[in-house]
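One structure coming up, written as structure tokens, with questions to follow.
Then we have chain A:
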Amino acid sequence: MSSESRCALRSSILRKQIVAVTGLILTGFLAGHLAGNFLIFLGPEAFNGYSEKLHAIPELLWLVRLGLIAAFLIHVITTILLTLENRQARGERYAVNGSKSEESLKFAKKTMIYTGLLVLFFLVLHLSDFTLSDKEGPASMIAAGEGNPPRNLGLYGLVWNSFLEPWRAGVYIAVMLVLGLHLSHGIQSLCQTLGFYRNDLVPGIRKLSLVLGLLAAIGFSSVPLFINIVRTPPL
Partner candidate 1 sequence: MANTINLTLKVWRQKSSDSPGAFEIYQAHDIDTDLSFLEMLDVVNINLEKNGKEPIAFDHDCREGICGCCGAMINGQAHGPEHGTTLCQLHVRKFRDGDTLVIEPWRSRAFPVVRDLIVDRSAFDRIIQAGGYVTVRTGSAPEAHSLPVPKIDADEAFDSAACIGCGACVAACPNASAVLFVGAKISHLALLPQGRVERERRARAMVERMDLEGFGNCSNHYECEAACPKEISVRNIARLNREFFRAFVKG
Partner candidate 2 sequence: MTLDSKVPGGPVSEKWTRHKFDMKLVNPANKRKFTVIVVGTGLAGASAAASLSELGYQVKAFCLQDSPRRAHSIAAQGGINAAKNYQNDGDSVYRLFYDTVKGGDYRSREANVYRLAELSVNIIDQCVAQGVPFAREYGGMLDNRSFGGAQVSRTFYARGQTGQQLLLGAYSALCKEIAAGGVKMFPRREMLDLVVVGGRARGIVVRNMVDGSIESHAGDAVILATGGYGNVFYLSTNAKPCNVTATWRAARKGALFANPCFTQIHPTCIPVHGDCQSKLTLMSESLRNDGRIWVPNKSGDKRPPGQIPEQERDYYLERKYPSFGNLVPRDVASRNAKEVCDKGRGVGSTGMAVYLDFRDSIQRLGRSTIEARYGNLFQMYEKIVDDDPYQVPMMIYPAIHYTMGGLWVDYNLMSNLPGLHVLGEANFSDHGANRLGASALMQGLADGYFVIPYTLGHYFASNRLDPVKAEAPEFKEAEQSARQRIQKFLSLKGKKTVDEFHRDLGLLLWDKCGMSRNQAGLEEALRKIPEIREEFSKNLVVNGSADSLNQSLEKAGRVADFLEFAELLVLDALERKESCGGHFREESQTEEGEALRDDVNFCHVSAWEWAGEGKKPILHKEPLVFDEVHLAQRSYK
């Protein structure tokens, strides 16, 4: 690597662009994840089948996983570093903090680092709950319909059972709202950082970002909501 590009790697803008690109990757992952989640509505075969297909080639799966982990770590670490730098850049604080911006989503912008960190903590829980836990054990047993003996429904059962616990569903939905907030600013922010400046596109991108954030929140929340409304899986 030439010394010039090493220097560029330390540059504020390039690091922001790294955050943007990793953000884009993670957004793509979320979109895929959400699509997978929706298979729950089609029943255990569809959902578990999808999960099995993902596991069919473990090497590939791990490659993707490593990629995602890397993107995630880079996204988080770079952001934390940038945030710390930004704190220093102010120097002495203002006695009064005001704003002249009339935008409605100021809250989302101001809390990006916190919403991000919240999602990070949740992720740890989420992985240990689902990805890393036993998918064939008692937690996967569900009695489908009156009088039927409980069946092992694999990952489907695991998800179903855990969301039936109201606090889990509650926490999950709350975090998904936070994630939606993060995305509602994040998506348009990454477009800006990657240099979309066309006058005719920018207002559209900002709206799209909001809509996508909202859709993500609703989409992810729909699964626990659905489970808590139906309570027994429609088999």
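To be clear about the criterion, contacts are C-beta pairs under 8 Å (C-beta built on N, C-alpha and C of every residue); 3 or more make two chains touch, one makes a residue touch a chain; residues count from 1.
Inclusion criterion for the candidates: all candidates are chains of the complex that A comes from, given by their letters.
Since this is a predicted model, take the numbers as computed values, not measurements.
Visitor: Given the candidates 1 or 2, tell me which one touches chain A in this complex.
Guide: Candidate in contact with chain A: 1, the rest do not touch it.
Visitor: Considering only the defined contacts, which chain A positions touch candidate 1 in the complex?
Guide: 2, 4-5, 7-8, 10-17, 82, 85-86, 88-103, 106, 109-110, 112, 185, 188-189, 191-197, 199, 202
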